[in-house]
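To start, the structure under review is shown below, and the notes come after it.
Left out: one protein chain. Kept in place: all the others.
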Amino acid sequence: MSTFGKLYRVTTYGESHCKSVGAIIDGVPPGLKLTEEDIQVQLSRRRPGQSDITTPRSEFDTVHLQSGTEHGVTLGTPIGLLVQNKDQRPHDYTETDLYPRPSHADYTYLAKYGIKASSGGGRSSARETIGRVAAGAIAEKFLKEAYGVEIVAFVGSVGKVALPFEHEEDQVLGKEYMNLVKTVTREQVDAEITRCPHKATSVKMEETIRAAKAANDSLGGTITCVIRNAPLGLGEPCFDKLEAVLAHAMLSIPSTKGFEIGSGFRGTTFPGSQHNDPFVADAEKGENRLRTTTNWSGGIQGGISNGEDIYFRIGFKPPATISQEQETAQYDGTAGTLATRGRHDPCVLPRAIPIVETMAAIAIMDQVLQQNARSSTAALLAPVTHLPPTMVFPGQRKE
Amino acid sequence: MSTFGKLYRVTTYGESHCKSVGAIIDGVPPGLKLTEEDIQVQLSRRRPGQSDITTPRSEFDTVHLQSGTEHGVTLGTPIGLLVQNKDQRPHDYTETDLYPRPSHADYTYLAKYGIKASSGGGRSSARETIGRVAAGAIAEKFLKEAYGVEIVAFVGSVGKVALPFEHEEDQVLGKEYMNLVKTVTREQVDAEITRCPHKATSVKMEETIRAAKAANDSLGGTITCVIRNAPLGLGEPCFDKLEAVLAHAMLSIPSTKGFEIGSGFRGTTFPGSQHNDPFVADAEKGENRLRTTTNWSGGIQGGISNGEDIYFRIGFKPPATISQEQETAQYDGTAGTLATRGRHDPCVLPRAIPIVETMAAIAIMDQVLQQNARSSTAALLAPVTHLPPTMVFPGQRKE
Amino acid sequence: MSTFGKLYRVTTYGESHCKSVGAIIDGVPPGLKLTEEDIQVQLSRRRPGQSDITTPRSEFDTVHLQSGTEHGVTLGTPIGLLVQNKDQRPHDYTETDLYPRPSHADYTYLAKYGIKASSGGGRSSARETIGRVAAGAIAEKFLKEAYGVEIVAFVGSVGKVALPFEHEEDQVLGKEYMNLVKTVTREQVDAEITRCPHKATSVKMEETIRAAKAANDSLGGTITCVIRNAPLGLGEPCFDKLEAVLAHAMLSIPSTKGFEIGSGFRGTTFPGSQHNDPFVADAEKGENRLRTTTNWSGGIQGGISNGEDIYFRIGFKPPATISQEQETAQYDGTAGTLATRGRHDPCVLPRAIPIVETMAAIAIMDQVLQQNARSSTAALLAPVTHLPPTMVFPGQRKE
Partner (left out) sequence: MSTFGKLYRVTTYGESHCKSVGAIIDGVPPGLKLTEEDIQVQLSRRRPGQSDITTPRSEFDTVHLQSGTEHGVTLGTPIGLLVQNKDQRPHDYTETDLYPRPSHADYTYLAKYGIKASSGGGRSSARETIGRVAAGAIAEKFLKEAYGVEIVAFVGSVGKVALPFEHEEDQVLGKEYMNLVKTVTREQVDAEITRCPHKATSVKMEETIRAAKAANDSLGGTITCVIRNAPLGLGEPCFDKLEAVLAHAMLSIPSTKGFEIGSGFRGTTFPGSQHNDPFVADAEKGENRLRTTTNWSGGIQGGISNGEDIYFRIGFKPPATISQEQETAQYDGTAGTLATRGRHDPCVLPRAIPIVETMAAIAIMDQVLQQNARSSTAALLAPVTHLPPTMVFPGQRKE
């Protein structure tokens, strides 16, 4: 459905050629300072036309808050917001409308709903993501103010061009890669047109994107996202383990094909003795707080955040809409050649960065509310005193 | 939380040392022939002690149906079921209890709930999966009878030993691998002790598992799962795209680290012109039904099933509990050496096969109910006649 | 939260002094003919200023569809819609802002959210209901087209003035009252300024409202609502019995204090032998379809609709905001006299009629989708043949 989350609930509407796209965000904590500018930042990072290696369409997406704030502060009531569409009319039928675009959503939307929007893939349009980005920008703001959470995503590969140090021989993940995960900032990411924060790789990525564009072709790639300073204890086993919720969030983004947490698929090739993350005392955080010396777990153990950096990688397929001629079939089965005209996004990776970050923020925010419900309610009970001290966690209980 | 699904709702309870583990399954269609034997099959494939390369503990898990059926037929009311635990007492505290096991759930469970079960990781125990497997076995039975759905999972790699043909140069995925996806049966899978249906690879996997066992170490690996004959139109965009729901389901299984649908991460390295799946008429299924000639999409386009095989790959990390000595810290931060005694599962992959299959069945069953709600309700309306024929899907509407 | 429903999901936003109020409706069946006019009808029946016995504020609430339809037909994707607010600024603080209005939501909203909207009760404003009315108008349209469902509500009492025939001695409910339930139309209801379709009573109601208005006082009352032609089998026991869902829906409407289904509280005073509804064959509907000769059950038995008229009664308290001086306390506890200026609605009953009808439509629509999910899915199974014929219901199963 079009709602994500249990307590921080994001509901979106809108497709390509309707009047507006928007969202209702329910469960925003009251008392958060919030203006349209706070939301606009991520929308502007998402919008098309930022550079000539993404889509050349020039749209400017301005958010309009409708409700839920007053005097610059959230009221705790639902926030309604919307962004006008430039092209508000269903388009005219042309010959290309006889063809479902290969690997696009045209055919499956028609089959599922029994009726086809003129824009084809309906809600599979990239414009659908505007509501999420706006909703996630609000979550980000809260998480930063309440916990100092930092969420940064960066492009790790485009087509066959990848960061050279993601994987090193005999290492679960490369040292430089883990360093990037620990330290990279949004400023460093935005400094590169490709949003790959490693200059040399970024230059090669740009070249490969320009070549794909010239060939009327498209490219996919991967994005790594890190969430720093997320509180300990997030995730609701057994079905809503934190990695399961993050995977759900990420694979709901258009064009995604894979998700891996921490060491991911590569980690499956190492034995437990090398893959386990040893514990050490966390002097900084106080009594009975532990850290791990390595972080192949990706900040999640048993489905619950352990206080380390949460990082994961997402795969994006090459966009389905390309201007090359494709041998395929029409809706009625007639074989033919589809030549989609128009200018298409040869590579969505750079623009997907804010979408990944904001979906991560939405997922984390919802888990924060769920865990706070539990811990603040349990804290009302008298402390458990009849169990050995190692069975009770300090700081979760008012004593 | 401990419930999965919106209309086919599976709620589970139980951890290692309590009286029983079990589930309530709500939303089972009435009129399905169902006995305990139908459920036992998958439970027996999941249980420990099936071979000496998995856990040597010998438990036999017998399911007891409590409600929801009469005269061998489901009533449409919730099905309660349970499996007794052999070891029903909280265990005694030993020195190893001073240590949270590295990369296990001991520390995060303690931190999240503020209190520690004697069994450590509480619901992260593998016994938790019994409820899911039972619930999924019921879903499987329905899906097979109603649609002829086949769900088969197989082990694709263990540690560094992998099927030799998963990837071929210049091919999105290997031809032999895709052939396995199309044709492999549960019988073929169960013929091998490792549940890798390629004899030569299976032999090597067995060797590597025995070596790990001898070294008191553990191994992870990957599983591929295919769902055949799932109906067209499953998945609920924009947030509950079918791949997002499957990823959620799979990453809720203990020890999972990654999920990829169809061509997955490898697909991100190919351009759109090679990655797109061309359409052809599906003569067999009738008017306006299309198939694709390749299936890099993994049976899902725009978050909706397209009628092709749905296949995906899941990564499992090596089990955290190993008998090697590990330098780590106690709950109070004291550094020390943990030597976990006892016999542990060196590799969970073979036993995870039925867990993957049944979680897939649960996810698909829930989507079937949601899509049937829509299509059967929309079918009550008069047909839309003012739109061009390509805008309306035949067969979705009673005419 | 601000979402109602599981499959027909209505999410609303907006309060008195924000830019707009609106809703996202997810789960609308595709292929429904729908225009803004279809929705406007009920919004116009709800809007203030229709007569001088309700609020004298003159607002005109025009709905703007944002998404989810094209060429006048629903696409199955979420419908976004909104109505602009006339007064879009938070108001200035005046002396009356020091007082929480007695029996209004000012104090509880402040305590719950910790922060106070300038308009006081935030989402408890009557403008909040606009989103529901619009969402319900869409549900009504579908239910009428698919099943011929008719939903009609009417005012049964205002203050101490009530229909004279609701209760008759020794009758569970009065004969004329039951006749009204069976036959009353929206046209008959709208013919009276009070929306009480019994002329003589309506005249008295109008008098009592005018007297209350003159006395700067307010009046409550009751509304009866009937749903005709709802399909057999709606309601999801054990927790979502149809009457439970209807009660939830009705008591979520501002100012409601009570709900009773069928014979309601009065029915509790009659013995089972008089209260039970005997069955007879329903020749019209075909094999094994039964009707009842009386309908004290209110169309629901065991939490499930039985095909008879579903009718219920809702109590509305007198509006809290009155212009009389009231001895009460300020937020800081200081005792004082509150004199609320401005012109207030002396009686909300007439305007509540479309709110009741549309909330009923939303609740029924959601149940229709849930039951259709079950019955269309179960119908895919082979018929049950090993049970006696009285154990299987014809028509639920394709044979």
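In this document, chain identifiers A, B and C correspond to the written order of the chains, with residue numbering beginning at 1 in each.
What we mean here is this: contacts are C-beta pairs under 8 Å (C-beta built on N, C-alpha and C of every residue); 3 or more make two chains touch, one makes a residue touch a chain.
No experiment lies behind these values; they were computed from the predicted model shown.
Note on the undisplayed chain: of the listed residues C:T3, C:S16, C:T194 or C:T224, the one touching it is C:T3. Remark: the omitted chain is touched by one listed residue; of A:A191, A:A335 or A:A373 this is A:A373. Listed residues C:S44, C:Q84, C:Q188 or C:Q301: the one in touch with the omitted chain is C:Q301. Checked against the full complex, the candidates C:Y109, C:F154 or C:Y311 give a single residue touching the omitted chain, namely C:Y109. Residue B:V73 is the one among B:L34, B:I53 or B:V73 that touches the chain missing from this view.
Looking at chain A, the residues touching the absent chain are 6-7, 27, 29-32, 71-73, 76, 142, 145-147, 368-370, 372-378, 380-384, 386-387, 397. Although one chain is hidden here, its contacts on chain B can still be listed: residues 1-3, 9, 11-15, 17-22, 24, 26-27, 30-31, 64-68, 70-71, 73, 75-80, 82, 90, 112-115, 117-118, 122-123.
Everything that follows uses one rule, which is that only the chains that are shown with their structure count from here on.
Using mean Cα coordinates as chain centres, the one most removed from chain C is B. Compare each chain's C-alpha centroid with the centroid of every protein C-alpha atom shown, and the nearest one belongs to A.
For the pair chain A and chain C, the distance between mean C-alpha positions equals 39 Å.
Inter-chain centre distance (chain B to chain C, centres taken as mean C-alpha positions): 43 Å. Averaging C-alpha coordinates per chain places the centre of chain A 24 Å away from that of chain B.
The residues of chain C that reach two or more other chains are 27, 30-31, 71, 73, 76, listed in rising order.
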